[in-house]
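Pasting in a structure now, in structure tokens, and then I'll have a few things to ask.
The other protein chains are all here in position, but one chain of the complex has been omitted.
So, chain A:
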Amino acid sequence: MEHQLLCCEVETIKRAYQDANLLNDRVLQTMLKAEENYLPSANYFKCVQKEIVPYMRKIVATWMLEVCEEQKCEEEVFPLAMNYLDRFLSVEPTKKTRLQLLGATCMFLASKMKETIPLTAEKLCIYTDNSIRPGELLQMELLVLNKLKWDLASVTPHDFIEHFLSKLPIHQDTKQILRKHAQTFVALCATDVKFIANPPSMIAAGSVSAAVQGLHLKNVDHMLSSQNLTEFLSQVIKSDPDCLRACQEQIESLLETSLRQAQQHNISSETKTLDEEVDLSCTPTDVRDVNI
């Protein structure tokens, strides 16, 4: 029974193996320095935008996450696209009716940066219910590139997660789950305006420690107790432990809110119409107990 024939003609994603040589302190220090260059300005809603307000960012982010999920994009694509979106909005007053075009363009670019088979312009236009045309997407692409000064190599929280995980005393299997949870938190943070000002290293550290908490790993090793981990990670990212703790708490409360909304949503309708629920489409089940 065990020896059944298996059809292997399924296309799988081709990824490069991770280069362990890059998980060293020199790279980490360079990333910590570099991340400063890719931060959007925290107050662009007040200082730059006239039409666009925070709740609209939430709407477009939710849609973008949904598209990335459905298209099975690499995890990094969504946070990277949000970084492009925020950086663009930090410098360019944009009309409300063009926000979706901007969101699609940012996914287009982020996907090209991170994926072996990137999203096509045509497909992204379909996701806007054909309200934008592929030609417009390409022209927008040029505009976004220009406003971002062609610098798309943003440091993302995902880059840091690997470094942090490599420093923690945990088993390989646990590491995978932890990574998954942390990545989910990163995506959640990217949808929320409150986290715009936080550097990726902070988001990553907060996400990892929230994930460690959520998975009840503190008994695995002394180092993973909440306080020790926060102390340790804040040293790694050269930040204040209180800042990191605050960030972690924000992440946990965001998770709580999102889960509650999802629950309400589930009660109110069993049909899978997508609203707030989308935020959670990738939330691992066992974290829901965290601090709720």
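Note that in this section contacts are C-beta pairs under 8 Å (C-beta built on N, C-alpha and C of every residue); 3 or more make two chains touch, one makes a residue touch a chain; residues count from 1.
As a working rule, contacts and distances are computed from a predicted model.
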- [ ] Pick, from "KLTH0H04796p", "Exosome complex component RRP45", "Cyclin-dependent kinase inhibitor 1B" or "ERF1 methyltransferase catalytic subunit Mtq2p", the protein name that UniProt gives for the chain of this complex that is not shown.
- [x] "Cyclin-dependent kinase inhibitor 1B"
- [ ] May I ask which residue of A:Met56, A:Met113 or A:Val220 touches the chain that does not appear here?
- [x] A:Met56
TODO: Sort through A:Lys167, A:Lys180, A:Lys218 or A:Arg245 and give me the one touching the missing partner chain.
DONE: A:Lys180
Task: Options A:Ala42, A:Val91, A:Met113 or A:Leu145, residue touching the unrepresented chain - done: A:Leu145
Task: Which residue of A:His3, A:Lys72 or A:Lys238 touches the chain not shown here - done: A:Lys72
- [ ] Spell out the interface residues on chain A facing the chain that's missing from view.
- [x] 10-13, 56, 59-60, 63, 66-67, 69-72, 74-75, 95-101, 103, 117, 119, 123, 126-133, 136, 139-140, 142-143, 145-146, 149-151, 176-177, 179-180, 184, 259, 262-263, 266, 272-274, 277, 280-285, 288
